[in-house]
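Removed: one protein chain of the complex. Kept in place: all other protein chains.
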Amino acid sequence: MLDKKGIAQRIAKEVKDGYYVNLGIGIPTLVANFVRDDIEVEFQSENGILGMGPFPTEDEVDADLINAGKQTITARPGASFFDSAMSFGMIRGQHVDLTILGAMEVAQDGNIANWKIPGKMVKGMGGAMDLVGSAQNIIVAMMHTNKAGKSKLLKSCTLPLTGVKCVTKIVTNLAVLDIVDGKFKLLERAPGVSVEEIKKATEGDLIVEGDIPEMVL
Amino acid sequence: MLDKKGIAQRIAKEVKDGYYVNLGIGIPTLVANFVRDDIEVEFQSENGILGMGPFPTEDEVDADLINAGKQTITARPGASFFDSAMSFGMIRGQHVDLTILGAMEVAQDGNIANWKIPGKMVKGMGGAMDLVGSAQNIIVAMMHTNKAGKSKLLKSCTLPLTGVKCVTKIVTNLAVLDIVDGKFKLLERAPGVSVEEIKKATEGDLIVEGDIPEMVL
Amino acid sequence: MITKTVNNVTEALDGVEDGMTFMLGGFGLCGIPENSISELSKRNIKYITCISNNAGVDDFGLGLLLKKNQIKKMISSYVGENAEFERQMLSGELEVDLIPQGTLAERCRAAQNGIPAFFTPAGYGTEVAEGKEERDFDGKPHILEEAFKADFAFVKAWKGDKAGNLIFKGTARNFNAVMSGAAKITVAEVEELVEPGELDPNFIHIPGVFVQRIYQGDNYEKRIEQRTVRES
Partner (left out) sequence: MITKTVNNVTEALDGVEDGMTFMLGGFGLCGIPENSISELSKRNIKYITCISNNAGVDDFGLGLLLKKNQIKKMISSYVGENAEFERQMLSGELEVDLIPQGTLAERCRAAQNGIPAFFTPAGYGTEVAEGKEERDFDGKPHILEEAFKADFAFVKAWKGDKAGNLIFKGTARNFNAVMSGAAKITVAEVEELVEPGELDPNFIHIPGVFVQRIYQGDNYEKRIEQRTVRES
């Protein structure tokens, strides 16, 4: 079974040379730490920077330079700053190659819910609806089940949706799955996790074809 | 009767302190020469400059600095350059206070035709349709009649339209007129021109109320 | 040169009234119009509708107005880093309209550019799409969104000149650039107000035509919400 760091580490392997990537808050943010050194990748933050660098040193901290999580950041050589309309133009116009974000629920039709729990305080969707509404390559990073042990990979989402038919890949603490023909297709098992465990933790329809390899991190 | 320079000179009096002005090609271009020195006016050219200055000296000529008529220009202190989308955003968003352009025909309902004569070579509307489609303050600069002596101030335009119900004021070689309640309202006569002459040269309905003063240039 | 300078924040906010709709630039606390917000608080302008990506924190930014119950409605993409906000929202004192961030930005940009409405895929199939026209383009569903309408836009720039030209710094550009010219009156406060001609016309982010009033701000706190550093 993977921890959050492990999920990020596995997702990092999906990041290809030449990709522009938008990372959501939470597990996705950790992905940047695990991207191979020998490929070129640029991170976009929707508040208006392309070419995000590491966190600043004390001396480098600049209140005018933050990421979408409001953390202080730095800019790499070749970076650029722009306004919010152009930033979402990049996203909506499908110029960003990969979007990695968290979810409360994912359904086998590719629907995703990650912004609102009725009856609870709602903070808002931020840029999530724009991202899932436009991105062609969306990886969801999440725990396979919630704290009560209930599956988060469902036949159909129960929470208010963030987007429809948009998720292409899911990496959880238990498995790597693609959405194929309206079902979850199991691709890899987390270290030490059996297909049976994954089946049990998945409420949606699961395609299991042949031997399912254990993932290599 | 006014010549083209006179028309431009009369229109210049409509340019008020603090106005951003877009000047069309032809007579309108001449308006800039007659604007009072004691007021602040900025000229916008739709190819991407606000704060157009005079033509350059030989030494100042820069191929990357032209106006919409493709003439070399200069930029005044406080000028800015921008792309074509933002330039027409200024126009469409009604940030430009006054548009002065030429016309082949103007009708008493405020319609204007200035881009196409069927059967003749058509060069295109350029930015004219965007300008007349959005500007709230449009002055037409033109000769009252065409070369054959036919009126260009009509009950209804005969040529393909550039815009509908948009013209507010017309300055010709004979008169200054406003469009009021779907008619031409005569405001001023050109020096030495009688009301009768204006009536004869105007095909559209003409409102003549009281004494019509001769214009002061 | 058409001069846009006003002497101080008091003049800059001339005409501001109860019940108006304001746009406020900034992302989190980054690039917020600190001086204009202070003045709105001081004047105790009430029943405000705020179009702003976020709602500040308890003791800074729009939190200052929330604390005094000046805000009637928030139109934002992400809120609630603010206990008082949460209390007012749950109690029903505060109306909240949550919309996708890119749609928020584009609706400002549409207002700035005279585009009354546009189609976007964001929010299709979600509650954001309720009551909105839906249409497919190239087989992909979209919804129709309209330009915002606001009385004042309050923005903050790094540098500005007396002609109203603005330059922003880093990620403080965000909504400040798209809100400039998107309301009836745009009020810009700047860290450094210079003479026309001092800013390179090739690198103006927002031309002065989009700005009605500009003033030199002061006492910028520029608070950081998540100071995150690495070992040097």
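Note that the chains are named A, B and C in the order they appear, and that numbering of residues resets to 1 at the start of each chain.
To be clear about the criterion, contacts are C-beta pairs under 8 Å (C-beta built on N, C-alpha and C of every residue); 3 or more make two chains touch, one makes a residue touch a chain.
Note that the structure is predicted; figures quoted are calculated from it, not measured.
**Student:** From the touch rule at the top of the page, work out which displayed chains the omitted chain touches.
**Tutor:** For the complete complex, the undisplayed chain touches A, B, C.
**Student:** Could you tell me which of A:Met90, A:Val132, A:Cys157 or A:Met215 touches the chain that is not displayed?
**Tutor:** Considering the complete complex, A:Met90 is the one touching the chain left out.
**Student:** Out of B:Asp130, B:Glu188 or B:Glu203, which is the one that touches the chain we can't see?
**Tutor:** B:Asp130
**Student:** Which residues does chain B use to touch the chain missing from this display?
**Tutor:** Residues 45-49, 54-59, 61-73, 75, 81-85, 87-88, 91-92, 111, 121-130, 133-134, 160-165 of chain B touch the chain absent from view.
**Student:** Which residues does chain A use to touch the chain missing from this display?
**Tutor:** Residues 18-20, 40-42, 44, 49-51, 75-82, 85-86, 88-96, 134 of chain A touch the chain that is not shown.
**Student:** Residue by residue, what part of chain C touches the chain that was omitted?
**Tutor:** Output for chain C: 106, 110, 113-121, 135, 137-138, 140, 142, 146, 167-170, 202-203.
Here, only the chains that are shown with their structure count from here on.
**Student:** With chain centres defined as C-alpha means, what is the inter-centre distance between chain B and chain C in Å?
**Tutor:** 36
**Student:** As a quick test, compute the distance in whole Å between the mean CA positions of chain A and chain C.
**Tutor:** Between these chains, centre-to-centre, one finds 28 Å.
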